[in-house]
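Pasting a structure below so you can have a look.
For this view, one protein chain was removed and the others were kept in their places.
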Amino acid sequence: MEDKRITVAHVQLSSCCGCLISLTDTYEKLLDVLNSVDLVYCQTLMDVREIPKADIILVEGAVCLDDHHAMEIAKEVREKGKIVVALGACAAVGGITRFSKGGQMSKPVQSSFSSLTEVVKCDLAIPGCPPSPELIVNVITAVIEGNTEYLKPFVRYGERKYEACGCDLIINAINKSLCMGCGVCAASCPTRAIEMVEGRPLVSSQLCIKCGVCSFQCPRIEV
Amino acid sequence: MTEVVNITPTTRHEGHAKLILEVDGEGIVSKAYYINTTPVRGFETMLVGRPAEFAPIAVMRICGICQTTHGIASCSAIEDAIGCEVPEDGLLLRELVGLGNRMHSHPLHHLLTLEDFIKPEEETLKIDTIKLIQRMRKVGQLIVDTVGGEGIHPPNIVIGGMRTNISERAKAKLYYALKQYEKDAYMMYEIYVELVERYLEEVGIPDLGSHDYPYIASHTTYGDRYAINWDGVVEIPPHRYYKDIKIAESTSVMIPLYEGVPAEGGPRARLVKFGNFRSGGSVMDINIARAKENLGAVYRAMEILDELDINGKTRTTPEYRDGFGIGVHEAPRATNTHFAEVGKDGRIKSYKIIAASTWNFPVVEKAIEGYPHQYAEVIMRAYDI
Partner (left out) sequence: MEPLGSYKSIISARATDSRILKRSQDGGIVSAVFIYGLENNILDGVIVADKEENFKPVPKVVTTPEEVLEAAGTKYTVCPNLSVLKSAIREYGCERIGVVGTPCQIISLRKVLKYPVGFRHLVNKVALLLGIFCMENFPYMGMKTIVEELCGVKLEDVVKMDIGKGKFWVYTRWGDAKSIKLKKTHPYEQISCHVCTDYTAELADISTGSVGSPDGWSTVLIRSEKGEEIINKMIEEGYLETKPVDEGKFGLGILKKLALTKKEKNMKEIEHRKELGLPVPPKVC
């Protein structure tokens, strides 16, 4: 039987692995998902030790600029992946790693983390900490089916190389007289940093981890 | 003649690591180094000066598999520091969310080790076991989703307790899910005992990976800061632990020691300390202990649902003052400890974490030593780090 299935690799950079866990949280459907593609590399789940060429490389995590090895991997995924997907906030927009600043034993010099999108060109970038299982499956399916309409926002997130933050709601929705108070941003926030007060989001900068979800979900902000 | 065998990167575990093995003429490992090459994102330093509420949110992102345990340990360290009492129902929910996490993490771990024990021709068994694992994980994650607010990085674990109680509907749903889990956990246990026994028989080394280092554990299902003698706990830089400076400089983990030596934490440690599980046996016992803990978790979870008052208060408002506190939670992989120093302005002054799996890093090396090198990764995976 000839196997012409799409090859997929999952590569972990500086991340918590939560994005991969999110994919496994498709539970009984995981096997279907994995059967519809050909998983060729995933260090957490299988024994392949070298990143092969693949149609889709899902990369989770930020790039530690102070770690030679991490920079090499970033370069390698770009060379080997036809489509490189920055999976999750850390890879797409920085996420929690925006707060990293080094000085910790046993690697006090590792202080600079950048999103993958800032280091190499990413074809798609998915915000969220982590993105939901359903969304990850939607994106993989859209890539397989060539559904470019669906992928548009993720292409744009791949192109933008700046950070995301709860402040995006303030700047792009409230300040622009676009926020009508639906409340979806508050529900979407994975840290519950957003409270609706007088029909507008109140973002607690104390609790925001810069995952980019709220502004992505806002129906009034172009993504 | 010593030969050096490098396994890089090691696979089927979280993070980046490699094994460097010095192997003698008979193929036996005389010295093992388990090197973690994951860059340090610096959660301890990132918290300094930030408001305490940020701590649990941030530290959960250390690990996407056992986020819950970091959230719990972080909150209880800060609560300890400021003398904040969590209401009873808050504590019950916290224990429950922690168990939910264990009930997903343990089966996930079975998924990672499965390939070590199953034979290529046993495809059906493999598929069936994966399905079983996913069914179990689904229940564990349902608990974390419902009680914690998100299955991955649950934000309802907050300083002072839990953000919210659960509804009657949710409670009933969890109960029925647990009933299913109970059945599945038994099945899983049987499968694992059989697979592991067969494996050891075929390998012909009944004590594969055994070591005589002590165990560290504080509780069976939650965590207890008073069960551990903190004066006996130190965490030293690898430079002091490894003679070879190259090795010391390449690893990113600090080395925790209990009473001056490495100590094993996790399922076996807990079952030995608080039960009558066999100590000192093959490292493969850990795989069995893990499967056994699924059962302990499901029974305790049911008990919690019985005890829980869904109209009860789950959170007290923290009042900040200067203080230092320790938070301990028994993570799937070992005892997870957070140390927090906070100020009366509600900010973190200093923060220190001995993450669960860190305990087992030096132990893995000890367990590998003295056995044929081809089993090194299988031994490492019994701990999963």
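Order as written gives the chain letters A and B; numbering starts at 1 within each chain.
The criterion applied here is as follows: a residue touches a chain if its C-beta (ideal position, glycine included) is under 8 Å from a C-beta of that chain, and two chains touch if they have at least 3 such contacts.
Being a predicted model, the structure only gives us computed values, none of them experimental.
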Over the full complex, note down every shown chain the hidden chain is touching. A, B
Which candidate, B:V86, B:M136, B:I166 or B:I368, sits in contact with the chain we can't see? B:I166
Which residue numbers on chain A touch the omitted chain? 22, 25, 126-128, 131-135, 138, 153, 172, 176-184, 186-190, 196, 198-199, 211, 213-214, 216-223
Go through chain B and note every residue touching the omitted chain. 145-147, 149-152, 156, 164-167, 169-174
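Basically, only the chains that are shown with their structure count from here on.
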In whole angstrom, the CA-centroid distance of chain A from chain B equals 25
Residues of chain A touching chain B in their complex? 12, 14-22, 24-25, 27-28, 30-31, 43-49, 64, 66-67, 69-70, 95-97, 99-107, 110-111, 113, 129-130, 190-192, 206-207, 209
For the chain B and chain A complex, residues of the former touching the latter: 8-9, 11-16, 37-46, 50-51, 53-54, 57-58, 61-65, 67, 108, 111-112, 115, 127, 130-131, 134-135, 137-138, 141, 149-153, 155-156, 163, 237-239, 251-254
